[in-house]
Structures are given as C-alpha cells and as structure tokens.
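Report on one structure; see the data block that follows.
Complex shown without one protein chain; remaining protein chains in place.
Up next, subunit A:
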Amino acid sequence: MTQAATPGSMPATTGDEIDLDVVRAMLAHIQPGDHQEAQELILAALQEVNEHFGYVSLAAAEVVAEHLGTTASRVYGLLTFYADFRTRPRGKHFMLLCHGMSCYALGSQRLVQELKDTWGVADGETTADGELTVQVVNGCLGVCDRAPFVKLDADYHGDLTTESFNEVLRRTIDAGGSWKDADHGH
C-alpha cells in the first residue's frame, strides 16, 4: 500500500506547483470543534486536495497540518500509507485500471503487461513524456459486467482487449485534454 518511490516517473512538466493559497481556501470550510474532530478530518482534507490537484505535495501537506493543528510528519505518514493519495503530480492523463476479480478473470493482467511493454509505465508511475499516469485499482470499480474496465480521465471503457485498450489510449492522448476536465467523481 505504500507508494513505491518512482524516480523515473517525474513528469516532464513539473511546473505544476500547488498554489497554497488555493489549498488554504479549500480548507476554510473544515472547522473542527475540538482536537479529536480535527484529527478525524485530516484524511478528508487530504482527499480534497488530492482530488483537486491530483496529488498532495509536501508543502500542501504542511498547510493541512497547520490548519488542523498537527504535524507534517503525521500527515505525510497518512499520505504514504493510503493508496488513493499521490505525492507527485499526475501526468496529463490519468487512468484507473481496475484489477478487481472480474477484471482479473477477464484479462486485466494483460492490460497491465501491455502498459509495461508498449507504454513503459507501471502502477503508480507516469510515462517519461508526462502524458499518462496509471493507478492500478486493487479493488473493484463496480462495472464488473464490462470487465476488463478502466476509467481514463472522465471516460469509461469496458470489455477491453489489448487492441481496443491501446486504441483508446492513443485516441485519448491524441485528443489532448487532461484528467482535469473530468467531473470529480461522477
């Protein structure tokens, strides 16, 4: 569950710094009544930042820590424990590749392999050109009748074969756009 450090996965565009004033504004609505509640809200705060920016930088983690009266190390400990968080920027496109049991039984492993062989990217990594970040989901995306299934930016693709998978990826990258155009969670 810890994210392996992936030095090779820094996208080419690192100018994607998180604007800390935006983080502060985002956190303003989180107003815990006491210290216990503040601790209960750390994960929620990190989720908001992660959703919005695609990752949580150390500086953003410090802002969260400050807002909720805790330490940056505590916050960073959470970021590196929970699989949903990323500590590095996403590439332009973001793929959730379902590796639940339906997807496994119908060939998601071949897609994972294809990502390695053809696109040179593994779970949690970003392609060298910064186009694509992949997160393999160790759960089920809930569309098991269309396995193997991926969510790519705002779009969903099911019943994938290696060919249709490559085709979808190519089409998405050629079309430009980015994961930021996605509606956050339906």
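Here, a residue touches a chain if its C-beta (ideal position, glycine included) is under 8 Å from a C-beta of that chain, and two chains touch if they have at least 3 such contacts; residues count from 1.
Rule of thumb we're sticking to: contacts and distances are computed from a predicted model.
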Fill in: Chain excluded from display, named as in UniProt, from "sn-glycerol-3-phosphate ABC transporter ATP-binding protein UgpC", "Copper-containing nitrite reductase", "ABC-2 type transport system permease protein" or "HoxF-like protein"
"HoxF-like protein"
Worksheet item: Out of A:31, A:118 or A:138, which touches the unshown chain?
Response: A:138
Worksheet item: Which positions on subunit A touch the chain that was left off?
Response: 1-2, 36, 39-44, 46-47, 70, 74, 77-78, 81-85, 99-102, 104-106, 109, 137-147, 149, 151, 156, 158, 184-186
